[in-house]
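Apart from one protein chain that is not included, each protein chain of the complex appears where it belongs.
On to subunit A.
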């Protein structure tokens, strides 16, 4: 289990991370979101002991984390980098050896991972021969090849097309099944929503959101209604508790509420004539919550 306990990091007068606390149990995935400069990378660097916390502690299975734990960590940095002139095989073995693995144990696994991530190329190929997408997959294999128990992924989906993002998502879910603790940052809220058990949103180093994704969304109330009916935005705009309404390109009317109770009045109005194909009252999406929180003044 990974635990951050009241961790604070400052750089001179700037507070990069303030009083950050969270736990990730084995087999759980935690998403760390926030705008650029929110403190995500500093959090990862504190976890990797690149930086020392001014206050607070970080524990791995009850022991303060140290460089001795590097062998159980798999880290994918935001900006990817491998040796372009080395073969895929040579660099994967090098990185695995640095994680305390033996060459003979690693070599058979290379084929498995290359097949799993559908890397187009031979393991004897120099990395520079591969496409950017395939190079990214090799980097991800380097992160996972040594069966890490704690996986840190900094913007793992950036630069990946939807197919490869799906492959990566499956890979992360497999780690979860194997009981690894996974912490990752992303600007893509769909990915976060789909695979995270827990979520933390940082803003200027402060924790502005924390908890299970579904609970966070529900805490904002069911303030979004999507309906297919004869109603127009003008029909609902005067109802109390309605903030605004607009029609999507596919004809679906979206009504934004300030009070979720207004949903009943809209439902009654829409079904006055009988059957309608869709009435869906939802909490705001994670992306909407992100925008709301990112734009709000610091709490």
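Simple rule for what comes next: a residue touches a chain if its C-beta (ideal position, glycine included) is under 8 Å from a C-beta of that chain, and two chains touch if they have at least 3 such contacts; residues count from 1.
Keep in mind that, in the parts below, contacts and distances are computed from a predicted model.
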| item | value |
| --- | --- |
| Omitted chain (choose from "phosphoenolpyruvate--glycerone phosphotransferase", "ABC transporter permease", "Biotin-independent malonate decarboxylase gamma subunit" or "Multisubunit sodium/proton antiporter, MrpB subunit") - UniProt protein name | "ABC transporter permease" |
| Residue of A:40, A:80 or A:149 in touch with the missing chain, whole complex considered | A:80 |
| Where the missing chain touches subunit A, by residue | 11-12, 45, 48-54, 67, 70, 73, 75, 77, 79-86, 94-95, 97-99, 142, 152 |
